[in-house]
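Starting off with a structure, shown below.
Removed: one protein chain of the complex. Kept in place: all other protein chains.
Moving on to chain A:
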Amino acid sequence: MRVVVDYTKCTGLGICESLAPAFFEVNDEGDLVLLKEEVGDAERQELEEAVAGCPTEALRLVD
């Protein structure tokens, strides 16, 4: 499973960074950087929270 960012929707609000900091970071320009894509089983819960928490619905988990 991996996480995908739709950069046409993302505005860098950053909620994902607070919920899954190993995966997401907003850079100095205010843009979201995906630090890693592959989601392990142990990380799935926090990634699901990040997906649900995104105010622009820019995140997806895909198999």
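Note that contacts are C-beta pairs under 8 Å (C-beta built on N, C-alpha and C of every residue); 3 or more make two chains touch, one makes a residue touch a chain; residues count from 1.
Just so we're on the same page, contacts and distances are computed from a predicted model.
For the chain of the complex excluded from view, the name given in UniProt is "Oxidoreductase" [choices: "Putative aliphatic sulfonates transport permease protein SsuC", "Oxidoreductase", "Sarcosine oxidase subunit alpha" or "Cell shape-determining protein MreC"]. When the omitted chain is restored, the residue from A:1, A:35 or A:52 that touches it is A:52.
The chain not displayed touches chain A at residues 12-15, 17-18, 21, 25-28, 30, 52-53, 55, 57.
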